[in-house]
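The complex is shown incomplete by one protein chain, all other protein chains being positioned as in the whole.
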Amino acid sequence: MPIIVSFVLLGIGILALVLRRDLVIKLLALGLINGSSILFLVGIGNRPSARAPIHVPGEVATFVDPLPQALVLSAIVVNFAILALALVFVMILVERYHTTDAVRIEVETSRESEEEETPCL
Amino acid sequence: MPLILLPLLRFLIAVLSISIARARRPLAVVSHAVDAAMLAWLAASLARGTPVGWTLGSGSAGIGISMTGDRIGMTFAALAWGLSLAVNVYIWRDRLRPYFFLLVHLLVGACYAVSFTQDLFNAYLLFELLTLVSFLLVGYERRPRQIWASLRYLILSSFGMSVFLFGVGIVYAHCGTLDVGVLRPLIAASAGEPWVLLAAALLTTGIGVKAGVFLFSLWLPAAHARAMPAVSALLSGVVIKMGVLELFRLADVFPLRLPLIVLGSITGILGIAYAVTVHDIKKMLAFHTLSQIGYVLIGFGADTPVARLGALTYAVAHGLFKALLFLSAGDASAHVGSADDRTLTEHKARIPRATRIALAVGVLGIVGLPPLAGFDAKAILEDGLSSLGPRIIVWLLSIGTVLSFAKFVPFLFARSTVRAERPRACAYAWLGGLIVAFWPVSVLMTSVPLCLAALGGMHLIESLGSLLAGAGLYMLVRRRTLRLPQAIFRLEESPLIILLGFFLVFVLLFISGSAG
Partner (left out) sequence: MISRRGWVIGSVGLVVLFVVLLSFTYMASYPEPGDSARYLAIPLEDSGAANRVAGIYLNTRLFDTLIEILVFSVAVLGVRYYLSHSPQVSLPSLSESAVVRTAAGILGPLALLLSAYFATFGHISPGGGFAAGVIAASAVLYVAIAQGMQATERRLPPQRVATAEKAVLLFLLAWVFLPLAFGRAPLSELLPRGTPGQLLSAGSILPYNILIAVKVFLGAWLVIAAFAQHRGEL
């Protein structure tokens, strides 16, 4: 069940990435796509009526698969790093062009000729 | 043990470069020397027939991370070493912050690790590291076009890697391991099941975004064209090859023959088509990277050992001449002030002589003039292709390459008024020398009989024929303009085209599964 939800979230994320023109919304959509892949991984490790993979001395229990959770820890940190840097770049572009509209930024960057480019910031 | 020391030492030197700012240049020299020693030792073990391995994690195979110093890995690690040496020499006198050196060292270390790693999730993390570092390198000069291009790169790459992660999850759920070597028999045992098709399609789509396959890597022309020349050389020369390498490792596990051939053909033909139409030489070189990756994919899809070796040799050769072309084209456009080939022809006296010679060597290499690098590799590749379809495509690509590079010819011959700086000339000499004297390198990589066959008469006739045909076509189409859709490279369309590519791969896998 969480697996189907992760597929649907992936679809919603892709649609938002494509259909919305605002750069910040695009980054949120990217975050949603990343989150859906993380949900998928955690859902893969699920076992029926199992507990968290932590040994309590004196108890014997079935555990969920610990590997996807370890993978997901790394994936979350990496996604955080990517979103942070993407936000910094969006901030730079917004300061330069005074708009968050991706289509307008595309038009503005192709209009400026290469010789007259000055560094942002 | 040296397998893990290669990336670890590079990471250590990267962090030291930014902690002790003064030592960054000597540290670069030391790192190259140490890496050369370790690579030589690894190559010697490979030649003796016992490739070096390294595992982290205990117990049975399939737990933990393992690395192997096999032929594919050694090839690309050596390529990474050679190109990073050239780039470090090129930027020797430029005023660059320690942060830049940190990024380059991390990039090379990650390339070493990707070359050897056999674990799928480890490859995912290393690719994310490569993405971040490439993104920061492209945006280093903080110009708006670079920032916009690298932002698009980051978004599409992160999307592609999430799709890759879906594939990794499916593979793990069914097989319980992430190690490519352990996966191979497990997947072969359940070939044809729906989940294998789905996982293969997702993994290929994810890696295709990084590997320079046309439908997936639509960010590539803008990002590689607008970056600094040294950065473009590294990205086109090495980082793209890392994606191709991972595609090869996947092709060993999943039945990716037909998708590779079809994707390779599409990439090659569309790459050439776009390359012919642009006038910005850096953008043209970026489109060319896409089309040359097409060669490599076709070679690997053909699945005969000779074709594989040819594809590997071509990947190395392409890394060399693409890096040389980017370095010299960047230098030339810096001297003239524009990257448009018509402006370059107008002001051709301002291009230094060393740069022009470097450009000439690069162009001759890429069009396949015997006996330079491109000719050797293409010949070995063609020897391995048995069916007619791929052969025709490879011929078309050769002619197309000549056609698109013909526009370089006008500004290659002139009397220069400027001299090139010494570091740049040394970098050109290193790369150019390797291209011209490529025959010994290809003998090292393949074997003497193959290389002798490559110099055979049929190949000489083919290459000269394609040179003439390409030159003739250029004369014909010089005045015409071709309009190709430029909208597919925008951020709105690219994810949808990636999805279309996924469907294509899925359908191809289905066809080849039910036919074979």
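Think of it as A and B in the order they're written, each chain with its own count starting at 1.
In this text, contacts are C-beta pairs under 8 Å (C-beta built on N, C-alpha and C of every residue); 3 or more make two chains touch, one makes a residue touch a chain.
Treat the numbers as computed from the prediction; the structure is a model and nothing was measured.
Counting the whole complex, the residues of chain B in touch with the unshown chain are 1, 4-5, 8, 11-12, 15-16, 18-19, 56-60, 62-65, 97, 99, 102-103, 106, 110, 113, 121-122, 125-126, 128-129, 132-133, 136, 139, 142, 166, 170, 172-177, 193-195, 197-198, 496, 499-500, 502-503, 506. Mapped onto chain A, contacts with the missing chain fall at residues 3-4, 7-8, 10-11, 14-15, 18-19, 44-45, 47-48, 52-57, 63, 65-67, 69-71, 73-74, 76-78, 80-82, 84-85, 88-89, 91-92, 95, 119, 121.
Definition applied: only the chains that are shown with their structure count from here on.
Chain B has its Cα centroid 27 Å from the Cα centroid of chain A.
Taken in their complex, chain B has these residues touching chain A: 121, 124-125, 128, 131-132, 135-136, 139, 141-145, 147-148, 150-151, 154-155, 158-159, 162-163, 165-166, 168-170, 172-173, 337-339, 490-493, 495-496, 499.
For chain A in complex with chain B, the touching residues are 10, 14, 17-19, 21, 26-27, 30, 33-34, 36-38, 40-41, 44, 67-68, 71, 74-75, 78-79, 81-82, 85-86, 89-90, 92-93, 96-97, 102-103, 105-106, 108-109, 112, 114-115, 117-121.
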